[in-house]
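Down below is the structure, laid out as structure tokens.
Of the protein chains in this complex, all but one are displayed in their positions.
Chain naming follows the written order as A and B, and within any one chain the residues start at number 1.
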Amino acid sequence: MHLYTQMLLIRRFEERCAEMYALGKIGGFCHLYIGEEAVAVGAVDVLRPDDYIFSAYRDHGHCLARGSDPKRVMAELFGRATGLCKGKGGSMHLVDAERRFMGGYAIVGGHLPLAAGAAFAVKYRGGDQVVLCFFGEGAVPTGACHETLNLAALWGLPVLFLCENNRYGMGTPVERAVALYQDVSQNAAAYGIDAGRVDGMDVLAVREAVSKAIDHVRTKQRPYFLEALTYRFLGHSMADPSHGHYRTKAEVDEAKRRDPLLLLKTRLLTERQASDEDFKRIEQEIVNRVRESVEFADASPFPSEKDLEEDVYLP
Amino acid sequence: MASRVIMPKLTDSMEEGVVVKWRKAEGERVESGDVLAEIETDKAVMDLEAFASGTLRKILVPEGTTVPSGALIGIIGEPDEDIREIMSPSSPPSRPAERAKAAVSPAEPVAEGEALASPRVRTLARERGIDLWTVKGSGPGGRIIERDLAPLLTRSDQPAVREILLTQMRKAIVRMTTQSKAPVPHFYVTIEVDMAEGLRVVEESKKPSARASVSINHLIIAAAARALKQHPGINASFAGETIKVFSRIDIGIAVALDDGLIVPVLRDCGEKTLTQIAEEERALVLRAKNRDLSPAEHTGATFLISNLGTYDVESFSAVILPPAAAVLAVGSVRKVPVVRDGCVEAGCRMKVTLSCDHRVIDGAAAAQFLGTFRHALERAREL
Partner (left out) sequence: MKATYREALNQALREEMRRDDRVFLIGEDVAYYQGAFKVSKGFLEEFGPRRVVDTPITEPGFTGLAIGAAMAGLRPVVEVMTFNFAILALDQIVNNAAKVRYMSGGQFSVPIVIRGPGSAAHQLGAQHSQSLEAWFCHVPGLKVVAPATPYDAKGLIKSAIRDGNPVVFIEAQLLYPTQGEVGDGDYTIPLGVAEVKRPGTDVTLIAYSKMLLVALEAAERLAQEGIQVEVVDPRTLRPLDLTTLAASARKTGKVVIIEEGWPFAGLGAQIAESLYQRVFDYLDGPILRVTGRDVPMPYARNLEDAVIPDVNRVIAAVHQALYRK
């Protein structure tokens, strides 16, 4: 049930972000995670607090799944001083050091070497933490990705490379971008990295697959590449329509039939693990939480211009 | 829970949009993600999706209307909900005020041949009161460059070989003092200082247990520095259109040599302890007597002290050397009869005379400075 609550939090939060962006309270780029919640929630649920997480620019869901305070996430999106990064990061650069959420990165593929670096540090110190690195299938062809996979395999770095294949790199479908598109995980297998695939819309399946993968990574000190097949219900970002440009409405509607929230809810109801009242209650709680986060963000001050040059250097 | 349907801002440049067609009717059930309407933006016609589920309670804007981004165009809620409150206009989104960037105007290009004098030359001329119209420039386009001022200056940072400087010393003193005495209106103020405490401090400092030994001169320098800090108008210079007040206290100490005199400069006296002053003065004077000072070390004093005390001189007045505006001439410490409580007794007194540049310093200011100086020197222990 807590998985459902987490996914619902992300869903409602992201919906509110869309509204806030249209109102002009969130600026710049805003990449929403709607439809992909099962991957973040199922995966992060397996981690220990001392494990590390790296993500790309579609990071609201990962950050919330890790337990960051929605108020501080929304405040960061609003660019306020009370945000996670004091308003200096923004949507694509959410960071929560306390929870080892290492960011939020905007250069496609650019954060994969960083993830490998954190794993290197773990191994250097003889620890058993793992690094969970989220990225999209669009990042797989980048040089940084291949260099990282090679290094991870070569040196046995404890990284779980979690590829969220939502089939589109902005407007380009995977079959036009990745040579091995039919099974993207083969890219990793090419480096001798153990790989697997999972239905990214089914949160329980994701959790199971990630659990096995993390076990492999933690105990064998070897990397693992897990491809999660998922779908984003909205466009690449707020400026991009959800269909009509490079996706058909029919395709999007078809995907929505396997909405991760719907799948889990149906299963929980069928297996009588939860009731309609439970779902109504949770819906209300989540809506309240999200509303509070907007109110908090709205009431928060903007960062002072006096602090503009703070945090450029460690003094 | 009711939610607002707002005309969105879908691109950076979108200020307003047109509701082309409503795809749902008032009273119709909508689910989050359903298309509510078609909106024409500045770029294309896009679908407006619902962000919430419920009933489309109200359509507030008819088809074909243009509304600004952010305007309320509909309400979604439960069929029986009270939506009056949510129908009141929402506050406009707040944005930090746009900062007007100050335009930086590009520097005006200087035409060939128009540059009369280099910036350094202009500054030197101003400081020394040199009339540039009387100087011929040898630089490109007739530019007056530093070298052209050489005959008019005794700048120590000119390339000067030590030997040359020494043989020029007499000429330099002549030039400096003539340059000073003629144009600078001097006036003089004399006071007498009770040196009893000062002598005691000097004696005690000679003991092996003392931190360092100090002389009367060191006390005088320290007291002068203290007084200059409180009276910054004395630590200044006449600069033509302005009076330059120096932020650092650099005290020049006149040192007698066989064939003349040299004025080594103790830098930044305001920030030094008595012990530091004593150590540095001793080192400087030794080097001065050994003719071992670099040019930079004996120019540019902001205040001067000349002490003829060792020659048993009661008092005298000295000539101010630029760029300073004052010089303190110190006589010897003498045992003299003094009156205390109506009785005559033996006392220690020393006369000092302050020569001042009247363009920078007035009589009252000079007197006040000397008062502070005396106060500090008579409490020598606190220096």
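Just so it is clear, contacts are C-beta pairs under 8 Å (C-beta built on N, C-alpha and C of every residue); 3 or more make two chains touch, one makes a residue touch a chain.
None of the values given here were measured: they were computed from a predicted structure.
For the chain missing from the display, the contacting residue among A:147, A:208 or A:283 is A:147, taking the whole complex into account.
In the complete complex, the residue from B:145, B:285 or B:319 that touches the missing chain is B:145.
Residue A:112 is the one among A:22, A:74 or A:112 that touches the chain missing from this view. Within the full complex, the residue among B:119, B:208 or B:337 touching the omitted chain is B:119.
Where chain A meets the omitted chain, the residues involved are 52, 54, 83-89, 93, 95-97, 102-107, 110-122, 124-125, 143-144, 147-148, 150-151, 154, 310-314. Seen across the whole complex, the unshown chain contacts chain B at 118-123, 138-140, 143, 145-147, 157-160, 295-296.
We adopt the following convention: only the chains that are shown with their structure count from here on.
Between chain A and chain B the centroid-to-centroid distance comes to 53 Å (mean Cα coordinates, whole Å). The touching residues of chain B, when paired with chain A in their complex, are 1, 3, 6, 8-11, 32-33, 46-47, 49, 51-52, 69-70, 93, 95-96. Across the complex, chain A meets chain B through its residues 15-16, 18-19, 21-25, 233, 238-239, 241-242, 244, 256, 287, 302.
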